[in-house]
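Could you have a look at this structure, given as structure tokens, before my questions?
Other chains of the complex are left out, but the ones given are in their true place.
As written, the chain order gives the labels A, B and C, with residue 1 at the start of each chain.
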Amino acid sequence: MKNTFGNSISLTLFGESHGAMIGAVLDGLAPGIAINEEFIRSQLDKRRPVGKIGTARHEADVFQIVSGVFEGKTTGTPLTILIPNTAQHSKDYTATRSLARPGHADYTAYAKYHGYEDYRGGGHFSGRVTAALVAAGAILISALREKGIMIGTHIQSCAGIADAAFDDVFADIEKLNSLDFAVLDGGRGEKMKAAIEAAAHEGDSVGGVLETAVYGMPAGVGEPWFDTVEGVLSHALFSVPAVKGVQFGDAFEMVNGKGSAYNDSYYISDEEIKTKTNHNGGVNGGITNGMPIVFRCAVKPTPSIFKAQDTVDFMSKENSVLELKGRHDPAVIHRARIVVDSVTALAVADLLAMRYGTDWLKA
Amino acid sequence: MKNTFGNSISLTLFGESHGAMIGAVLDGLAPGIAINEEFIRSQLDKRRPVGKIGTARHEADVFQIVSGVFEGKTTGTPLTILIPNTAQHSKDYTATRSLARPGHADYTAYAKYHGYEDYRGGGHFSGRVTAALVAAGAILISALREKGIMIGTHIQSCAGIADAAFDDVFADIEKLNSLDFAVLDGGRGEKMKAAIEAAAHEGDSVGGVLETAVYGMPAGVGEPWFDTVEGVLSHALFSVPAVKGVQFGDAFEMVNGKGSAYNDSYYISDEEIKTKTNHNGGVNGGITNGMPIVFRCAVKPTPSIFKAQDTVDFMSKENSVLELKGRHDPAVIHRARIVVDSVTALAVADLLAMRYGTDWLKA
Amino acid sequence: MKNTFGNSISLTLFGESHGAMIGAVLDGLAPGIAINEEFIRSQLDKRRPVGKIGTARHEADVFQIVSGVFEGKTTGTPLTILIPNTAQHSKDYTATRSLARPGHADYTAYAKYHGYEDYRGGGHFSGRVTAALVAAGAILISALREKGIMIGTHIQSCAGIADAAFDDVFADIEKLNSLDFAVLDGGRGEKMKAAIEAAAHEGDSVGGVLETAVYGMPAGVGEPWFDTVEGVLSHALFSVPAVKGVQFGDAFEMVNGKGSAYNDSYYISDEEIKTKTNHNGGVNGGITNGMPIVFRCAVKPTPSIFKAQDTVDFMSKENSVLELKGRHDPAVIHRARIVVDSVTALAVADLLAMRYGTDWLKA
């Protein structure tokens, strides 16, 4: 299905960085979900550059919902969100059209689209497309919250600086969702920002790890093979720009330990089944166990840097050197966080709708 | 699609550990692919327990192809493989039927299937089902090899002991595929085996990291959003039992570094476009760049251990203690490796068939 | 998805007429559905040749359920049914291997599969594959019945002889499901049988129209565009061998009339919304209206006849003449009827599971 995700609730993304607009179609929504335009706007704001560590592109991100909503509520028919592009500078891109920016999709786009791709500003590969994803995700995040399912992400580490760990997941999610720079420990967040700024001064960039918790998921969602919770979520998460790794629970930490240390013991708490630890991230055998779903995404250093880089001209097939100019983020992790939340809401809402039917999200 | 994976080439898995048989249906194959039963058998053997570090269950893994093959070649219609279950001991499981083994799917299966699940030996969640996956994958691995695409996996680390790194990917894959215990450095492999045995003596278990390379993929395969190469592969890989994390290239290493250190510079080599490093694992913007696809799977310590564990009776909702008996692997990583290869072949073959059509795999 | 149908509940068919066995995998079933093997057997019997108007092939149709059932009930995991082939005579087919039987799939199979197809007895195109479909469908028919949804089909016409029309749909379905030759008016059924026998004496064949009613469907199921009830049902129905047309309600009759004659007026009956007529076959705008879903399938005369026919050798590309020998049905309509019921159950169950969730069919 290419640029579409989901079986019961599905999202289709379209648009190019320098085209007329970007947008998304969200289908399979339950009817009657209230649209909170203020919340959508606040999510879009969280996706946009913040202060010194952001880029110079100031785009209003004005969105318009043109279908699927009537009198402030979803109708149940495809909901379409449009976000016009207004601040693009197309003239910047022609000179370097056939120079492959290392770490970017220029060459792979050329290999796939035979030169017909809109190469300006990354085209359809641009992080700008995530604005549409975030707007659509905001609708799902609101709806899930009404059903007691909350999603929150923090910058678990950035430039080698670690945040505090999740403690009280419910309270932590609430806190994170009120922040522009999502860390549990504000002091460490300041250090991260300083490291981002320092990288920017060097014309370089940094990456980090995002950690997400989904609170309130019922046990028994997911499939044993292929449509596992991990498989469905990771399928979507790798669409978040710069994400190159996804782990559930303590995956890459558990690999060096013993089974006795990492099995999550069950116990009864107020007649509910819980686990004492959550090394498995809320999923066993591909299916939710009722504990928070917890996963981490590895966000690579943003590939746009201001140092001279060896590369090739993929049309003439000659070696070349690239020096980027213009505006570029020294880090995207603080912005990617809201994209991760949005993608997570999509995958989780689809899993729930497959399990409980299309009306499940109805208020 | 639940227990089915793939759009153009698809695999459906069925069967329970203690049912009559397990099996797989592989649809969308090109016609004319030669079936090498000897290779299928050798792949199944690689999946089975090895010597001291394996379990006591000696199952013949006799497979039968009952559809989709005529005169030794695929017909292009659904190919079905059956593997009878012969060595199961059903009487072992009734006593502990409602005790949730920590780290296993007993409780999540109960939450999903309301008690109707076949709980014996893990039922449909059993690693035994991977035998069918491996048999089906063997057909794809052979066919991909005919087209110059080779897949190999090594135990990148086990119990904290690291293997050597990939060097000459082509030669390394050839070597790995000849080994029962897939390490690039045999000496370190011996240390891993010793660590597995040591854990077994303690009644405990270990995990590790598998690293896979796919050699020979053309550039330009995959989609920018959602059906990215990473998304499609990870969707399938999380079905490999005990896999809890997937990273492409150096994902969780890159997070602490700078863009300047991890961008893969392009250069021209014999008129072909290559990258000097492969930190991105052969994928940019969701699409192959022609370099080997390289990824790692985090394999958690196998959850079956012989120590007393706190747990619950999920039917009576009471706290309890579980002491496992019987046969259990102290490690599955050396077996999981061939399952990873098989799942990889499925995802890669599907991506290629979507891109180049259903006849592409034809000899 | 090729030989698989369904999003939430899906069926995959496999097998060739002269292979080891045929079978089906049914995934997405709710757990806890009782398996009535006697009913499956009776449905399989209805699919088999009856007396003088059937073929000579007497196949036991012994089925085995090898996964997805535990202690007599569905587990919720993929359910696999196998039916061994025992009565095939492979030697019959080699001589005419490359002669295209008119009206059959020999040439199209060759065009698609490049000669690798199993050509014996129609291979994967054989009506024999419907035995697996009928066995799987029987499970769904039983389960739907438990939820008050009943499916029945009559031979609305055969060889130009019309049956009586549906009157009391509920009672008519009950009656039809007790019959081997499904007509509402037994006298006309005898005339149909006589016409079939007469055609057989001439070495010729006849066709007809099947009319199906689905009773008890709730209103509000289906989608406005593409996944309409008509679209989903017809997609599946064209897999019934010899079906070349599908109409809902009075489609091909309405085309010559006026809107005023064919609009179905609504009225209130016992606080329920009903229509006085059902020219639209229970579907408006792609969505069920609560009235019985009624549709007709055009079944062409079975193409296997005993008269000399002009054809080609598709390998040598030369004109030729074909004279069929062996056993062939002079009509398949009385057998196709149970296949239509089975396919209908699959499509309806999937629509319901998408709407109400995967547990909906649970007893």
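One rule holds in what follows: a residue touches a chain if its C-beta (ideal position, glycine included) is under 8 Å from a C-beta of that chain, and two chains touch if they have at least 3 such contacts.
In this text, all values refer to a predicted model and were calculated from it rather than measured experimentally.
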{"item": "Copy count for the complete homomeric assembly [3 present here]", "value": "4"}
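By our rule, only the chains that are shown with their structure count from here on.
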{"item": "Same-residue or different-residue interface between chain A and chain C, half as cut-off", "value": "same"}
{"item": "Chain centroid nearest the full-protein CA centroid", "value": "B"}
{"item": "Distance between chain centroids, defined by C-alpha means - chain B, chain C (Å)", "value": "38"}
{"item": "Per-residue overlap in chain A, given as positions that touch at least 2 other chains", "value": "7, 224"}
{"item": "Residue numbers on chain B that touch chain C, as the complex places them", "value": "1-4, 7, 10, 12-16, 19-23, 25, 27-28, 31-32, 64, 66-68, 70, 73-80, 82, 112-118, 123-124, 359, 362"}
{"item": "Complex contact set, residues of chain A against chain B", "value": "1-5, 7, 13, 100, 102-105, 107-109, 111-113, 124-125, 129, 157, 159-160, 199, 202, 204-209, 218-228, 230-232, 234-239, 243-252, 254-268, 271, 273, 275-276, 279-281, 283-290, 298-305, 307, 309-312, 314, 317-319"}
{"item": "Residues of chain C touching chain A in the complex", "value": "7-8, 77, 224, 354-360"}
